[in-house]
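Pasting in a structure now, in structure tokens, and then I'll have a few things to ask.
Only one protein chain is missing; all other protein chains are in place.
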Amino acid sequence: MPRLTAENLQRARQLIALYPQPRSALIPILHIVQEQDGWLTPDGMAHAGELLDIDPAEVYGTASFYDMFFTHPVGRHLVSVCTNLACLLNGADELLEHAEARLGVAPGGTTADGQFTLEEVECIAFCGAAPCLAVNWRFFGNIGNEDFDRLVDDLAAGRLADDVPPHGTLNRVRRRVGLSAAAPAPAEDTDAPAQARPS
Amino acid sequence: MITDAAPIVTARIGNPQSWTLQSYLDNGGYDGVRKALTMDPSEVQQEVLTANLLGRGGAGFEAGKKWGMLAKGETKYLVINGDESEPCTFKDHMLLEEDPHQIIEGTLICAYAIGASQAFIFVRGEFALGLERLSSAVNEAYAFGAIGRNILGSGFSIDLVVHPGAGAYICGEETALLESLEGKRGYPRDKPPWFPAVKGLYSAPTIVNNVETMSNLPWIVTNGGAAFAALGIGRSTGTRLFSVSGHVKRPANYEIEMAKHTFRDLIFDPKLGGGIRNDNQLKAFVPGGVSAPWFGPDQIDMALDQDAVGKAGSMLGSGSVIAMDDTTCMVRAAWRITRFFHRESCGQCTPCREGGGWLDKIMRRIELGQGRESDLDLLLDVCDNIAPGLGWPPQKTTICVLGPSIPSSITSGIKMFRDEFLVHIKDGRCPFA
Partner (left out) sequence: MPDPIKITVDGKVVEAKPGEMVIAAAERGGTYIPRFCWHPRMRPVGMCRMCLVEVKGPRGFALMPACYVPVADGQEIVTDSPKVKKAQDGVLEFLLINHPLDCPVCDRGGECPLQDQTFAFGPGESRFVEEKRHWAKPIPINPLVALDRERCIQCSRCTRFADEVAGDAMIDFIGRADMTEVNTFPERPFTSNFSGNVVQICPVGALTATPYRFKARPWDLDVVESTCTACAVGCRMALQSSSNRLIRHLGVDSDPVNHGWLCDKGRFSYEQTDNPDRLRTPLVRKDGQLVEASWNEALTAAADGLRRIHDTAGPDAIAVLGGARLPNEDAYAWAKLAKGVIGTDNVDCQMGDGLPAELVLGLPRATIDEACAASAVVLLAPDLKEDLPVFYLRLREAAVDKGLKLIELTPHATGLSRHAEVRLQYRPGEAAAVARAMAATRVPDDGAGGVSAADIGAAAELLAAADSVVIVVGRASLAESGESIADAAGVLAGAMPDARFLSALRRGNVHGALDMGLAPGILPGRVSLDDGRDRFTGAWGHLPEGRGMDAGAILAAAAANTVQGLVLVGADPASDFPDRALAAQALAGAAFTVVVDLFGDGASAAQADVVLPAAGYGERPGTTTNMEGRVTRLGQKVTAPGTSRPDWMIAADLAHRLGGDLGFQTLDDVALEIERLAPAHAGVTPQLLSRPGYRDGVVVPLADGRPTESDRPAESIEVDAQRAHAGSVQPESDPEADAPLEPVAGAADAPAAAPATSRPPLIRYQPGAAAKQAPPIDAYSLRLVAVRTLYDAGALVTRSPSLAALAAGPCLRVNPADLGRMGVTTGDRVRVSSSRRSLVLDVAADPHVLRGSAVLVFNAPGEGAAELIDASQTVTDLRVETVK
């Protein structure tokens, strides 16, 4: 079972350095674990616990509180259909039914080829474009049945690979500066504006 | 905008690449913080007090006053609440994606005013694009010298961390957010003693403010608190972003002057909601996020004023207005909201955890045609056991107010649409299905 790769371990250490207390980095690190493996493997969670000096049970207990973390494998594309009020009023139930039929799985299920996991979610704050859904937390609005089918085809064919990275990848922007200056507030001296590297 | 006042927080939205530093700088970006840094922190705070900026996260507490309650201490933190998860609220989502630098600038101003040691922006985990845009903006701002040591040559230093959430509505509640930021389960803390301004992040004094609240600060500092206070009416100053959704023709976020307009304007004005789809009848609307009790068409002319709405037994809350037309099954709508709270309860308090689940099950039964006549009394009594008297402010039957929010849709539904519930029960099916 995978632990963090050397590169991800480095990222995790940088995250820990950002916070006054290491445990604050737990959720960001779990996002890295999920980015690496697609879900939170027991070894990945245990590794996070080691880095933060907390028991793996606490890692698991914390992770399991949050909807975005999966402690079992899910598909490459996590299709999250919102059925909360604004979407409900605009046909979300019908969209979800269609999605179930199209993908052949009930909410919570993963297609046999491991490509798609369907889930029904609470409001994703995209209500101006209801009914809407997210794939790997990239948002798609005003989705009718045909839109859904086209989306699934595009995803399966890899046509949206740039916009929709594999499940687990959340933030592709790495913090570039200020990592070491992070922890306690720097003394208020008059050093030149630090770490002013061009971005 | 249906008034003459220029927009404040959405002024740059729509500009090409509005989320980049260049675009921001081209449109007056970072002037506010530059000015603030020349002032004494107390002067900055005074401007915000003068502006009477009400928090935009839901509770509507005066930002300047809150900062004034911050306990003394070496280490103080500033935490920006970008967890926006109240159903049908999508304004912070837009601000994060479209104008992240404005949030950063507001955060810097606030950090300076309160003397924060470090600032964190807690972004709802699901906002992948928002996270990426904000993270890029932070990188740019660092490079530009607006974050880090000695920002903009002022001698003030501040580090700012973008912290992703991981999917839990309750983490919008400020103390749950702090727990989550500490790497724990998002359990709201019991108050007292956990008022963040006294005992917040890592037990240090902490200010928690909403993303939109921060977004107002550059304008307030640049134009002065008085200019802000000149907008709106009375205690409701400035402009406010409303998320309009549901059965309107033009669902979107609209920035309008506070208290000057009514729900009718918001829903029907052609420049705003644009009326009900297919020109159907408005059946009911939710005035401030699904936690809020519903209003009927008879309340449509009420001003969008926090205090007026409060007096009428509901709340302006997170500023999201959801219109429901006459094709809507109110049982289903109430059930869906109940299910939301059931799933999103953190699970600490018995009334919220168990009561939410129970109500969900009863509502489901009624909607699916298996209701009993006694269910309505049962629903109301269970609601009463979660939030006795169903009054506001709620009794402390639960730690946070998620619990007491659960009954809103059910009690509104039964009060306003009792017959509809009874038809479900009598006919053994949903009349709208």
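Note that the chains take the letters A and B in the order they are written out, and that residue 1 is the start of every chain.
FYI, contacts are C-beta pairs under 8 Å (C-beta built on N, C-alpha and C of every residue); 3 or more make two chains touch, one makes a residue touch a chain.
Computed from a predicted model, the values in this text were never measured in an experiment.
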Contact partners of the omitted chain among those displayed are A, B
Full-complex touch with the removed chain, picking from B:115, B:347 or B:369, is B:347
Across the whole complex, the chain not displayed is touched by chain A residues 42, 45-46, 53-62, 64-65
Interface residues of chain B toward the undisplayed chain are 168, 185, 190, 342-351, 353-358, 361-362, 365, 378, 382, 384-386, 388, 395-399
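Please note the rule applied: only the chains that are shown with their structure count from here on.
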Chain-centre distance (mean CA atoms) for chain A and chain B, in whole Å, is 23
So, in the complex, the side of chain A touching chain B is made of residues 18-28, 30-31, 52, 61-63, 65-69, 80, 83-86, 88-90, 122-130, 134, 136-139, 170-178, 181-182, 184-199
The chain B residues in contact with chain A across the complex are 75, 84-90, 92-93, 117-118, 124-129, 131-132, 135-136, 138-140, 142-145, 147-153, 155-159, 161-169, 180-186, 202, 243, 245-247, 251-253, 286, 290, 320, 322, 324, 328, 332-333, 336-337, 340, 343-344, 346
